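Only a part of the assembly is drawn; its chains keep their places, and the rest are absent.
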Amino acid sequence: MADVSEAVQDERLKQEGFATKLMKRPELGALAGVVAVTIFFLFTASDTMFTLSGVMNFMTPAAQLGILAIGAAMLMIGGEFDLSIGSMVAFSGLIFGAFVVTFGMPLVIAIPATFAIAAALGALNGTIVLKTGLPSFIVTLAFLFILRGASLVGLKIATGGSTQLRGVRDAVENDFLTPVFSGDAFTGLFAWLAKQEMIDRFSSGMPKVPGIPVEILWFVAFALIATYVLLRTPQGNWIFASGGDENAASNSGVPVRRVKISLFVLTACCATLVAIITVIDAGSTDARRGFMKEFEAIIAAVIGGCLLTGGYGSAIGAFFGAIIFGMVTIGLTYTTIDQDWFQVFLGAMLLAAVLFNNFIRKRVTGER
Amino acid sequence: MAGDTTFHHGAPKTDAQPIVQMRDIEKHFGNIIALAGVSFDVLAGECHCLLGDNGAGKSTFIKTMSGVHKPTKGEIFLNGKPMDFSSPRDAMEAGIATVFQDLAMIPLMSVTRNFFMGREPTKGKWLFKRMDIDKANAATMEAMREMGIKLRSPDQAVGTLSGGERQTVAIARAVYFGAKVLILDEPTSALGVRQTSNVLATIDRVRKQGVGVVFITHNVRHAMAVGDRFTVLNRGKTLGTARRGDITGNELQDLMAGGQEMAALEGSLGGTV
Amino acid sequence: QQIIVVTHGQANDPFWSVVKNGVEEAAKNTGATVDYRAPETFDMVQMGQLIDAAVNQEPDGLVVSIPDADALGPSIERAVQAGIPVISMNSGSDVSKKLGALLHVGQDEFTAGKTAGEKLKEMGGKTALCVNQEVGNVSLDQRCAGFEEGFGGNVEVVPTSNDPTEVKSKVQAALEANQDVDTILGLGAATVGEPAVEAVQAVGRGDTVKVASFDLSAGFLKDVADGKAAFAIDQQQFLQGYLPVAFLALNAKYGLMPGGNVPSGPNLVTEDKASQVIELSSKGIR
């Protein structure tokens, strides 16, 4: 430790403010984007957007996307892509729905079984990538199509012809695990707060926001765990190393194959978690679930500062990236902008958020 | 080929069993033959210098030794037992530490993270088993200072280090973790005067601790300073092995130039290499 | 006999999967070999190529939907010139004859939208959202346009994706942002209708906001039956798949062909009828 403090006194170092130090972390750069977007909406959107219920409203899709985005970010840091995430959401949803509805399994069996199947598929993805040396882009792209198609076929088999499998909510209603994966947490607290008139409530006296949707808790918890793993564990170091330079990492003794396969398994499991949450929440699953989510997850990760080339990025960045993306897509509905212009604004705001983040970071760190 | 007659083929059959023995290693890349049958061994406590012209195959050879390449043909014995490394990690676990010519560093990662890459120190138990960052930072700064480099901060990205600083990190890392065999591929090429003498001193020190060192260099003086045996490669083949004392610096220099006559130099430059 | 069906709806689209089920049932009943084909997205250029591919195989009959007469016209005319009997379905009733199709089975999207609009206006709506899960898909855009015309009041189009969570959040946002909204029309029951009902419930305006949706899904029908939603607009698209194939098969066998277009909808499913159709809907027949 003596060395460190000594080094700080090195005459070849300029003094560096606390803000500078903070902003240098890729984790926190993306925060600037969130702030920028928030300020924009504070001026342009209806006031209801930043009420408690408004915040929950945009945080719910952000959380679902964010769980995928953090998985995608970790995989990207590890130097690979998974384009099959979105299809995996549909496929896991089908598997889970079939387990619960068609076979009537209790959640305590259905959930681990679904995760196991997803993990096996993730491992298959990873194994093909590593064994053949093909780019993961192309391998997982194949799985994008295969899993999407399999979901359709499976749904038709499970339902006898429809593309929507229903009845999940009824099937799991009384399961003790249901509250972990769906609905709202802290409902008691919120009801109490509403009684004290500390939060908005309906005329019936019910709180407008019954609680915190569980996906938000999952999202936050996962972001914290992922950050901890990336920054504080040997495994995190291996992920950065594998993505930074596969050869160098392998030559230094990092078990690159194991790391990468684990990451593919992780993204598959993230997709499954989202699938389970959304399927229970919606009570049904259909063949289009998760459509284009792989894309959005990668977008959120890149907004959050991940490099497409691997080896650089952060889970917290993806966390904020997902929030930016969620805020912009939902937030524009709160404004009076003609919705024909929706995509124009979506694009412009994403660009503006990232530019702002970049500008702040450059100013603060004095990069040329 | 002036060298052929003066170069005494070293007699390796001595008392000690070699730690690593390589027999008739060949390595082809597609239609390129990089190694055409090379034999080599390292004893405990010796520094075996591997010399040769650019492109002779030195790096390729030590890469087969450290598990990076699978040899196209040939056998590797570790303590007399045949070995088949499927990854550098295997070799590392078997006690072979290597400083590669390209250093095997991740430019975007910090010095500390590179230093401990693959062998991170941990603290805590079970779920709370985590990297001991403070210890790692301190150990890195200390190891670098021992080599004569005073880092500004262990958080600096390796990509922003100077060439010599980077090379020092790679050497310090290999030495830090200890090993039965230490392979150094041109470790001093980018180093300053002070750092170079530190590295040579380090080679001498670990050799005395019983580690077998494989030392690749183009600098005859460095080789003569620490080498016990000298093997010269030329165009993928070995020209033979000599023991210290059996060969002079000048003879070695001629052999290293590929057994060809030295390019004639203007008077002022002669003998400076 | 070989009959080829080329539509602009993907096999995994809830609406079109019902069409496809109709096609399959007709194939089973008539004994014809039937192929159902569609581009991977709403892509008129690719759809034209699929029709060309079908014509190359010289089937005994061709069923097409015509969301863009300009883009598909030449391919359909080529089929007619090649002597293949063509029946159009779903969209394109206005151009069907001109392009040489024998007849049209289906319902015009614009008219259906208009019908829905008129009905909702009748129910007292003044300010409406038209929730479109695929902006730019002309047949969906036409539903909204027809709705606007029939409804007469203030209509805002809300563009969304296929993701139920996002749809729910967006509808909720739109409801919060504009307290005047009293009517919501979804362009797909499963993707938009169900989440829209949830959003209305979540903001506690179930009694003031009427929700209607195109097409059927078991979930949405249940909402209709429970009184949470006003009605669903049913095109009976099963018929759009079944009838043309049956007609063409009979045509190939006996040279029979009805004399005029067959309107398959619109057909409003309201509270009283909803519970009967749920079962069929969850099997992909309605």
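We call the chains A, B and C, going by the order they appear; numbering starts again at 1 in every chain.
Simple rule for what comes next: contacts are C-beta pairs under 8 Å (C-beta built on N, C-alpha and C of every residue); 3 or more make two chains touch, one makes a residue touch a chain.
The structure displayed is predicted, hence computed values, not measured ones.
This complex, considered in full, has protein chain stoichiometry A x2, B x2, C x1.
Heads up, the rule we're going with is that only the chains that are shown with their structure count from here on.
Taken as a contact graph, the chains are arranged in an open line, each linked only to its neighbours along the path. Chain-level centrality, scored on Cα centres against the all-protein Cα centre, points to A. Using mean Cα coordinates as chain centres, the one most removed from chain A is B. Taking each chain's centre as the average of its CA atoms, chain A and chain C sit 33 Å apart. Remark: chain B and chain C have CA centroids separated by 71 Å (rounded to whole angstrom). Residue positions of chain C in touch with at least two other chains are not found.
Listed in rising order, the residues of chain B touching chain A in the complex are 66, 68, 87-89, 92, 98, 100, 102-109, 113-114, 116-120, 122, 129-131, 133-134, 137-138, 141-142, 145, 150-154, 173.
Only residues 1-4, 7-8, 10, 12-13, 228, 232-234, 236-238, 240-241, 244-245, 247-255, 311-312 of chain A touch chain B when the two sit together in their complex. Residues 11-14, 17-18, 21, 135, 156-159, 161-166, 169-170, 172-174, 176-178, 190-191, 194-195, 203-204, 217-219, 281-285 of chain C are the ones that touch chain A when the two sit in their complex.
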